[in-house]
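Accompanying notes for the structure given below.
Only one protein chain is missing; all other protein chains are in place.
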Amino acid sequence: MTRTLPATEVTGRTREGIAQRLAQDLKDGYVVNLGVGIPLFVPLFIPADTEVVLHAENGVLGLGPAPEGEGDPDLTDAGKQAITLMPGAAITDSAMSFAMIRGGHLDVTVLGALQVSAAGDLANWYVPGKSPAVGGAMDLVAGTPQVWVTMEHVDRQGRPKILPECTMPLTGRACVTRIYTDLAVFHVVDGTLRLVECAPGVTPEQVRERTAAPYTEDLHP
Amino acid sequence: MTRTLPATEVTGRTREGIAQRLAQDLKDGYVVNLGVGIPLFVPLFIPADTEVVLHAENGVLGLGPAPEGEGDPDLTDAGKQAITLMPGAAITDSAMSFAMIRGGHLDVTVLGALQVSAAGDLANWYVPGKSPAVGGAMDLVAGTPQVWVTMEHVDRQGRPKILPECTMPLTGRACVTRIYTDLAVFHVVDGTLRLVECAPGVTPEQVRERTAAPYTEDLHP
Amino acid sequence: MIDKFREDVLSVVDHVHDGASIAVGGFGSSGRPDVLLDALCELDRRDLHVYVNNVGHDFTGVGRLLHEGRLRRVTASFPILQEFYDEYFAGKVELELIPQGTLAERLRAGGSGIPAFFTPSGAGTMLADGSFTLRYSPDGGVAEHVPAKEHRMINGRQYVLEEGIVADFGFVKAHRGDRKGNLRFRLSARNFNPLAAMSGRHTFAEVEHLVEVDALHPDDIHLPGVFVDDVLLATPAPADQPLMERSAS
Partner (left out) sequence: MIDKFREDVLSVVDHVHDGASIAVGGFGSSGRPDVLLDALCELDRRDLHVYVNNVGHDFTGVGRLLHEGRLRRVTASFPILQEFYDEYFAGKVELELIPQGTLAERLRAGGSGIPAFFTPSGAGTMLADGSFTLRYSPDGGVAEHVPAKEHRMINGRQYVLEEGIVADFGFVKAHRGDRKGNLRFRLSARNFNPLAAMSGRHTFAEVEHLVEVDALHPDDIHLPGVFVDDVLLATPAPADQPLMERSAS
């Protein structure tokens, strides 16, 4: 936390670009829950020949795009925004919705993060001193086999968000499986971080300067 | 168990008569689960102006009478017999059906017994050495506020079935709230048995001779 | 004969006492039983413990209860409302913050006779380790923490024990309901409503449409009437409209 800002300037992916990069890794048939923020850009970038079923924890399986016009007040996503349904969509109550989540029936959950640790611990629900609210985040990271984090690589003060240990309250331990940032893509393999990709125009050195956690490199050109 | 058979002969209620007596105590609006045997006669004796909702643990709330003719193979009760539905009936899966039972949302469960103890323990699922099967009995007696037992007062050898302690494996402890037999009606009050009624033509002495458990008498003429 | 329909909301909600606990359906304003919640305000009930996913984003629904100082404690996953947090930090209302799936399962469990269950959600976090503040003191210090929850390793994984919720009352909203209390919800307005109904020892359901008893097919009922004690209209019918209708979905 006391590291000084890196000397070099770097420009990686935009927030949309992070979502676009992540969308490439979604496979046909995946059932995916998307958190607020960057994850909400993901549907824009899912290829037309890939069917990804979107889940909202308030009981919607098979979300479609936002409606044209007002929308139906009885049909909203977990962010209380109006939605539509895809063919084959199903509605459940909240207990069944979280049965899907906790029981491991989703494939991927995509969510933002305040911090990720070297072991894949996630902090994303509470900045001490601010207003605490957790929603379904703890269930999603506990139950979903693949937990993909999207975030800016450093915070607004330029401090690393990928740390040896999280300093903010945890959402879950050893739950993150991938991290997609503006600068890089990390996988969590056997409980340790592995840098697998730098964003276009970003060097491994620039990533290293902005990452406080230890990690190994396995870059695919 | 080593008591000798009572000297006097006694004829109390028939099996149908036991069910008829019990049916008088069902109140309008009650939700009731009926076990096999004597309890299945109960619906015959529910007054027309009393609405009793019958529940079957395989997921039927609102059973009607047996169908005329073949019946629908997709519509059976917990004894696998064809049934009909009353207006306002609802179908659920088995987890929801037992959520109703265990959560105390039924009013009365009526079932047969091998033995009942002085404290209201019930044994009704297993005669050691015979074929064990429990079905929903343990859930019903654990969850339902009122557990009413219907049975012959003594077994085929004339031995009392109302005992200081059950000798057969228990279905539940301190769960029985009433006992309706061919000879008498007992209530369980504060964990002890109370004889509240003798069947027509049956004397308190005849009941006492055939009851091994201690009980108090509070007979209403 | 069973007829759970009541025309007068206030005389029904009058059964709710000061200090009661209430499980409330809805997700945000979707499927929220506003007629029932407003009745609590008109009846001036106070000191309430509400189990609900969100307090809301304005002073309607549970937000109105908060705004009028009627809440003693909120058990929720995502309170949101800023005024709620102001009251919380000022020690005027307690917050038991729990994961959303845990809230759903606790309501269902309580209504199902399950006193406690293990879940991975929140294990090893401050929502389970006894460090989350239930109540602040007026000076800004911590008056009381949410008690630490039992943790257990099962098959090599850490779980936390959570208790079923049996609320004094359930407040729910449905799209259609009949006089036996059978309910059907519409789209994502279903959410916590069936669970809040199960959790309540006594449950009120406000319905958008009162339908005849045979209008809902037994396979189409989302919540059987056994969980509902009183059925009310979500919007009192205008005088020129029939009370009873058979509406399409």
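For reference, chains read A, B and C in written order, and residue numbers begin at 1 within each chain.
Simple rule for what comes next: a contact is a pair of C-beta atoms (placed from the backbone, for glycine too) under 8 Å apart; a residue touches a chain by one contact, two chains touch by 3 or more.
What you are looking at is a predicted structure, and each value in this text was computed from that prediction instead of being measured.
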Legend entry - Touching partners, among the displayed chains, of the absent chain: A, B, C
Inset, instruction - Using the definition of touch stated at the top, determine which of A:26, A:56, A:78 or A:91 touches the missing chain. - result: A:91
Inset, instruction - Please pick, from B:32, B:137 or B:154, the residue that touches the omitted chain in the full complex. - result: B:137
Inset, instruction - Using the touch rule from the top, list residues of subunit A that touch the missing partner. - result: 28-29, 31, 49, 51, 53, 55, 61-62, 85, 87-92, 96, 98-106, 142-143
Legend entry - Residue numbers in subunit C that touch the chain omitted from display: 105, 109, 112-120, 154-155, 157, 159, 184-187, 190, 217-220, 222, 249
Legend entry - Chain not shown, touching residues in subunit B: 56-60, 72-78, 80, 91-95, 97-98, 101-102, 126, 131-139, 142-143, 169-173
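Convention: only the chains that are shown with their structure count from here on.
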Inset, instruction - Going chain by chain, each one touching the next, work out the least steps from subunit A to subunit B. - result: 2
Legend entry - Chain of greatest Cα-centre distance to subunit C: B
Inset, instruction - Weigh B-C against A-C on C-beta contact pairs and write down the one with more. - result: A-C
Inset, instruction - Calculate how many whole Å lie between the centre of subunit A and the centre of subunit B, each centre taken as the average of the chain's C-alpha atoms. - result: 56
Inset, instruction - Hunt down the residues of subunit A that sit against at least two other chains at once, touch-wise. - result: none
Legend entry - Residues within subunit C bordering two or more other chains: 108
